[in-house]
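All protein chains but one are shown in place.
Our next item is chain A:
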């Protein structure tokens, strides 16, 4: 048959065509057309009839089935796809909402936009997160309290409870194992799916957190039974996950805080171990040693954690609170060793935390009997030594909290005296002597025992021991202070210069002598405790410091101390000498010379507030409280102070003038400089001329000068200064020492008249015009008390009126804004509803099409 291959070829193409209709990749459904609607050409009919054998199967083709086979599953699959996407997303959202403590807040694109309520408030979804730490801790604490409230259980009950707890724990462990497996499964199976792993991490965190809480509460309920669970907690502390580890650290800190006993645990020696002991004692021993072991590992973990960046803050917090809670306990030294170097950390928070911890350690000395103080102080001293005094000032400020008991010495010596009195002279006769000796021995033995018992019973620590500790502490503190002073004398050598250039970029202030200020403060505070033997050397150092380090450093201008520091040196020298007054009355001539010269330099930095206080304090301490000067010196200071008052601020000028007046009152011979004729007469001494810039107050020849500055000061802007100047200049004529502010000290004067906070003190009466101008200023200013003083009653009323008006205006504008907003919202609402209407109409006209879409649209519209 020649035509066969051709027909077969035709047939095959037709078949292919048929099949192509259902080939995947053609998304549209073929139009549903009935068989009779197909127009069949005559050729086709003929062909069919010719090859009935071949084409017969076409008649009984099951089109719907074929269609179903080719298209049906496809359609279904599509629908499923969409659904699954939605489901997954919903799952994800739910998962995120469920673990509210995810550290990273991720927002689904749908939720990214805030929802606006009718009241106009914006609500952001998915913000209720990241409160877990605090909550967890609170929970632990709460549990601790409830446990504490629980009544004591009998033995049987306790045993029962223990059993139950153990059972529970076993179950929990099993469960946990299962959960862990479940968690791990997806990670192992589908490592590529980040979302799942994220969820699993979150789940794991939540699980572990719950576990921590359980362990914690279990431990608190029955520490002896559940001590082994501590191990699990320790494991968690070393967890790879930072947040888990942090939580574990915190919770074990809370647990240990409650568990640690109020005494130092001493492990039993071998000899003691050999001895037979009762059951209870053995139990106690086991518990103690186990606790100690756990605590040791915990402390080690903490020290490790403090070295890693993400955990160190938490670790340090744990260490600080442990040190605060249990400074008496073992391993305190390793805690201290970890904390002390962190005082000079670059991070402010860490250093502040450790400083606070040490301060509280020093304050609560009763907890540890002073031993920890000694250790800490010695560590700090070592630190200062190693770092060549280049540290934060806050490191030394810690010492200011230290307190030393001065009565210790007295009480201890009196105790010794009693001991000595205890012995009695012997009798002469032998028999009696023997008898008495025996009796005495007995009595002595008894007394000894009683004393030992008493010592054990008494809470107060041994005075001798305490004294020893205090001496050690003091030695370390003063060693540090003296080292700071000494190094601040040294010129800035290469090493420190390099260090400074390194630190210049850092946050630490580039002070040449960062520690000098706190060291001087500390010396002033503890000056009465310095031994007289050190005083000479100390004064010598202070003298060179007060001279600005000239003697040692030569004339390096960059290495000089600031005027404030030098003034402080002078003040401290005086304080030290005064506190040792009973030893010898010393005239600190050099320091007076320094002060005399510093007064000139002080002029240049009168604007700096802290120096104002130092200046005034110097006047008070050196000129007024130090009792005796000679006349020449007093006159020199009077002259210099009054000329200084001409160009100081009103407060400092007042302080200076107050000093001048008191000096004049005390040294009545100096009043000759108030007279009009120069020369000074007989008291003028051998120095005929007054030298303004003289270096020595004794040789200034001020007595042969005239205090003309007073007449200038009488035209000062400040009424207080004017008054005081007038009073001083009338001193020579009117002998009456009546006075305005007779008892005012320079320090008080500075406080009274200081204009640092703004305002003018005492408030002068201003003309009403000016007051009105002031009244329209920002109402916040009125809170200043000195300004309130200025304003009269009417002005206050006026002010209130102004306030009312402003309040009303604020209200008005707020209403206006609300109105506008409302309007806009309404417009929006109208638009949306109109479009919805339109859409509904459209839908009713074409009901069959895409129901799905309408629902979607309505969702969005909502």
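We take it that a contact is a pair of C-beta atoms (placed from the backbone, for glycine too) under 8 Å apart; a residue touches a chain by one contact, two chains touch by 3 or more; residues count from 1.
Everything that follows uses one rule, which is that contacts and distances are computed from a predicted model.
The chain not displayed here is annotated in its UniProt record as "60S ribosome subunit biogenesis protein NIP7 homolog", chosen from "Prenyltransferase alpha-alpha toroid domain-containing protein", "60S ribosome subunit biogenesis protein NIP7 homolog", "MMS19 nucleotide excision repair protein" or "Translation initiation factor eIF2B subunit delta". Checked against the full complex, the one of A:585, A:711, A:730 or A:824 touching the unshown chain is A:585. Set against the missing chain, the residues A:322, A:539, A:673 or A:706 yield one that touches it, A:539. Residues 532, 535-536, 539-540, 543, 577, 583-591, 628, 630-631, 685-689, 696, 699 of chain A touch the missing chain (whole complex, contact as defined above).
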